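Remarks on the structure that follows.
What follows is chain A.
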Amino acid sequence: MSFPILIIETLAGGRLLVLALVLPLLGALLAFSTGGRAARRIALVTALAGLVVAAAIALQLTSSAAALDYAFGGWAPPLGVSLRADGPAVMMLVTTALVIAATMVYAGVDFQPAAGQREGRSGLVFWTLLLALWAALNAIFLGQDLFNLFVALEILTFSAVPLVCLNGRAETIGAALRYLLFALLGSVLYLLGAGLIYGAYGLLDLGLLAARIQADAGAAPPALWLALGLMTAGLMAKTAIVPLHLWLPPAHSGAPAAASAVLSALVVKGAFFVLLRLWFDLVPVPAGWLLAQMQGALGAAAILLGGVMALRQTRLKLMVAYSTVAQIGYLFLIFPLAGADAAVAFITVGVALDAGTAALTGGLLQIVSHALAKAAMFLAAGRIAARLGHDRIDDLGGVGRAMPLTLLAFGLAGLSLMGLPPSGGFAAKWLLLRAAVETGQWWWSLAILLGGLLTAGYLFRVLATALREAPDDSAIADARAGTGPAAPGPALAILLLAGLSVLLGLVPLGYWELIQIGRPGLYQPLGMVP
Partner candidate 1 sequence: MSVLDLYSYLLIGLGVLFFCTGTLGLLRFPDALSRLHALAKADNLALGLVVLGLLPQASWPLGAMKLLAVWLFALLASTTVGQLVGEAIRRGDPFR
Partner candidate 2 sequence: MTPTLFADLGLLIILLGLALLITAARPAFIAVAAYMAYGLVMALAWVRLAAVDVALTEAAIGSGLTGLLLLGAVAWSQRHTQFQARRLGLRPGIPRRAGAGRGLTLLVALACGGVSAGLAWVVLTLPEPAPSQVPLVQAALPITGLGNPVTGVLLVFRAIDTLLESVVLVFALVGVWSLASDPAWGGRPRSLHVVQHSGALVLLGQLLPPVGILMGLYLFWVGADAPGGAFQGGTMLAAMWLLVLSAGLAEVPAVASRRLRLLITGGPLLFLAVGFSGWAFAAGFLGYPPAWSKPLILAIEAALTLSIAAALAMLVAGPPERPTAADPQPDPQPERNQQRGHR
């Protein structure tokens, strides 16, 4: 086995990848060291720069139709560490930048220090760790090295956990501790797997490993299978798939709304994305058929259990958190569906798809649309709670009158979660459904449909209550009387996220060919039907 040691730096597009990773990191370090009111300004500037970088990467990718690569310091893998932006990675980069920027607009002056104070605790922590979290997510989406991904996952954990208990109440601290223990267990299992893979192959780079594994197909060493099993278990704990979901609802509902939005929309997806990389880039899914079926079963269980639990909640934020448990379930259907016989093809809205591609595309669309919708929903719930002073679902009467924009955003986001046309959630679930039907695995379609009904159930309950008139003695009457014209920024940010999650469904399906960029070999490319 011989590898080149040094490679020449690739085109300028590669430098953008470094910027996507390093800019938020730099922002976080600067926000921490300057502190005070400057922390927020630094975060906003970084968000702007980050949005530009993400957009530039997306442009570069679509114009060149090839993945972007970058090797740090010119050291070629396996000795060095490299980054790679393929279609899915770029989708995640752009989504993350959007959600984080909108969250920053929403958070606005919430975390500013009190008058006469140079610096407040929650402000410094929030702005610093939000940037840290962003850097970690970008590192995960772009990472090509198993150990580099481990470090990124750890940064993600360390920045997400303190956000959970930002308000310092006992129950949120308990939730944060539980979250940390689950996440740490997940990381350590992942690291163990990475070590076994290095022991078997002497490599950590995903691309090189994939080539090796496919080269000696059928003769994979036991180390690989044990490693994949351990890593999958660890990442599933971090993704909060049933039955490892217990940490999620208290953590996501206890955090301040701005943090909840990011945690639910993005952080769990970070771990899931690594899972996708393992099963789609490292080993082709059909190799682990039984495991894929089991993952699908957990996904279906999550859809149903999460839906039922959400239906039973009396608190809005807790309901939204359980809805995350359910929506993550859909993601795990990718494994059995994309792993099925890839030769099955069908034609839909002008595009010929094989079932595997349809499932993968549907899954990635689900990630993006859920990220946008769930962020919008948590932020809307946060605004409602802040205005009312509580978030009891039964006492939401009058919200529709008092905060129409916020409720509209909540409803639009709900559309996407339920999977009603024309939302992005609809496109995602429809593709999954078609893949299930076409590959003869009808039982998964049952879970998808039932899940949609449950989602409709708990969301209509909220909307129906909110549209009722408020009783005179309720908090809403006081709230309506007491508040002046609020700044439009937060409401618009929420509406933007919710609107995007719906508009996603109107993008022609052919455009999602983007997802296939930089992913040669594993799947047949999409073909346009004239």
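The candidates were selected such that all candidates are chains of the complex that A comes from, given by their letters.
Methods note: contacts are C-beta pairs under 8 Å (C-beta built on N, C-alpha and C of every residue); 3 or more make two chains touch, one makes a residue touch a chain; residues count from 1.
Since we're looking at a predicted model, the values are computed, not measured.
Here chain A touches, in this complex, candidate 2 (chosen among 1 or 2).
Within the complex, the chain A residues that touch candidate 2 are 1, 3, 5-6, 8-9, 15, 18, 22, 25-26, 28-29, 32-33, 35, 70-75, 78-81, 118-122, 124-125, 128-129, 132, 139, 147-148, 151-152, 154-155, 158-159, 161-162, 165-166, 168, 173, 192, 196, 199-203, 221-223, 226, 230.
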